[in-house]
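These notes concern the structure reproduced below.
Heads up, one of the protein chains got dropped from this complex, but the rest are sitting where they should.
So, chain A:
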Amino acid sequence: MHMGEIILDVRDQRTSFATARGMLAAVDGVSFTLQRGRTLGVVGESGSGKSVLSRSIMRLLPGNAVVPGGSRVILNGRDLTRLSEAELRRLRGPEMAIVFQDPMTSLNPVLSIGRQIMEVLMFHLGMKKRAARARAIELLTAVGLPQPDVRVDQYPHQLSGGMRQRVAIAIAIACEPDLLIADEPTTALDVTVQAEILDLLQRMVRERNMAMILITHDMGVVAGRCDDVAVMYAGRIVEQAPVRDLFRNTRMPYTAALLASIPKVTDPPHRKLDAIDGRPPDLINPPPGCPFAPRCKLADADCDQGKPMLEGPAGHLFACIRPLGQETAA
């Protein structure tokens, strides 16, 4: 249970969907490892495959999803791709859990929140009703829900968005998972509540010594709260580095463009935003080379020759043959 133990090892995860127009490669060869106590931020714009990646790890994909045999998801030394649905069910909750984006829809509207937490405790940990209720109140206290002994009998509609997300987190951590995936946990919340929820998640990871994957489209969220960051584009990780390194020493032009597109308080008023021109590539017929090449200011003819590998020195990986900061590196 020491720090540094590898909780999750994803190897060449590929997830495609059979659609009317053809095979859509939503996740296209993603590999990474995650250690206990660490938080990996996964950043990318809509459609970059972040959420599909999280569902691929949990093995919660819809029926039209196709995962080739070479993909491996190894959680605590167990290869999830080789487990039966029944075996997976035993792991979901006690070993891995997920917090969804919208707490409005991820809680059952007709069951009291206490009931929803107790369900999980009674099912996975075999607790009796009374003990489960006591534990549910403890969990609600732990996630900072005010008046937990009253709230436990309330229904989701009686709670605010932030409170609901706290409940969703309480459910997710109820069985002390080793891996917590937070899939845009603050996107549906008020800005004022966002920081509280992120702080809470961070505290839970620290206190319970879990590993967390924090999926977001917000670079600001990643900056303060993650150990490592993986930037996703068109279903691939295009840059992965310790958070400090990624911001200080950005190598991948896409990451740089993402960072540049964030407006700064110090900018003069009425300044045009640095939006990234063009659109993300068609994932059914992806470009032959670097998927970002058509939008990249630094791209040249070589960029269209084959997909660049994700590689780099000293834990700072990037998938680019014309990286930024080349001069300083050389």
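Some observations on this one:
Throughout what follows, a contact is a pair of C-beta atoms (placed from the backbone, for glycine too) under 8 Å apart; a residue touches a chain by one contact, two chains touch by 3 or more; residues count from 1.
In the analysis below, contacts and distances are computed from a predicted model.
Per its UniProt entry, the chain excluded from the display bears the name "Peptide/nickel transport system permease protein", taken from "Peptide/nickel transport system permease protein", "Amino acid/amide ABC transporter membrane protein 2, HAAT family", "Ger(X)C family spore germination protein" or "NADH-quinone oxidoreductase subunit N". Check A:Val10, A:Ala26, A:Leu107 or A:Val205 against the missing chain and you find that the one touching it is A:Leu107.
Taking the complete complex into account, A:Ala97 is the one of A:Ala97, A:Met127, A:Ala256 or A:Cys320 that touches the chain left out. Among A:Glu119, A:Glu196, A:Asp227 or A:Asp274, the one in contact with the hidden chain is A:Glu119. The hidden chain makes contact, of the residues A:Ala168, A:Ile197, A:Ile215 or A:Leu283, with A:Ala168. Touch with the hidden chain on the side of chain A covers residues 58, 60, 63, 86, 88-94, 97-98, 100, 102, 105-111, 119-120, 123-124, 155, 157, 168, 171-172, 174-175.
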